[in-house]
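Right, I'll just put the structure down here and ask away after.
For this view, one protein chain was removed and the others were kept in their places.
And then subunit A:
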Amino acid sequence: MGMAAAESQFHVLAVDDSLIDRKLIERLLKTSSYQVTTVDSGSKALEFLGLSETDESNPSTPSVSPNNHHQEVEVNLVITDYCMPGMTGYDLLKKIKESSSLRNIPVVIMSSENVPSRINRCLEEGAEEFFLKPVRLSDLNKLKPHMKKTKLKDQKQGTSEKLENSEVQQLQPQQQIQNDLQGVPKSQDPQPESESHLEQQQQSLQQANNNKRKTIEQGLSPETDRTRPRYSGIATVV
């Protein structure tokens, strides 16, 4: 019962201009025990996140926009459609990553079109995952590691010394690889990794990169192939 309570703390903001897709993603997320808020546009998403469209990424100076309120509800992940009128999912992703208050929030992009260049662009801009629509329950299993990582990072930075901070930040990329590759949430606390373990992870990273290339090539085949490849944000690791 305790586990269920912890899981329900994760709050996802879902952005999609299609009513049907909003209903679907909401049901998918609720079935996976997340709290959900749905909005139908990028600008409403930013509003909800406490950032007006014209806001400079400086949370310390109060914005003159009447819509700006500091984020009252914590959002652990944003999942957004790519193709939306006005602000696209990509634009929203950029705005979030450019904002110093919001850039730690993991962003996932959804699209009905399998366009490798689009997928790459999103991943390079900092999207954690790129899901092809229709999104399935199994896709959502990939979300938890991203949300846990962020929650943990917030907690650590809140209470730790600077030294510990830099350790955590070093660990984060490796933790992400580990989570991306295995897709199953490991224990919540990042243990200090031994060197050999890091080497293993780097080897796995090589493999994962190869897999990623392969899936992009698969993506170029006729779109009727619904065995959709999945894309993880591994590219950002140094």
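Just so we're on the same page, a residue touches a chain if its C-beta (ideal position, glycine included) is under 8 Å from a C-beta of that chain, and two chains touch if they have at least 3 such contacts; residues count from 1.
The definition used in the following text is that contacts and distances are computed from a predicted model.
Here one chain is missing from view; checked against "Histidine-containing phosphotransfer protein", "Kinesin-like protein", "Large ribosomal subunit protein uL1" or "Cytoplasmic tRNA 2-thiolation protein 1", UniProt names that protein "Histidine-containing phosphotransfer protein".
Contact with the undisplayed chain is limited, among A:Gln9, A:Ser112 or A:Asn141, to A:Ser112. The omitted chain makes contact with just one of the residues A:Thr31, A:Ser100 or A:Asn141: A:Thr31. Contact residues of subunit A toward the unshown chain are 18-21, 23-24, 27-28, 30-31, 83, 112, 133-134, 136-137, 223, 226.
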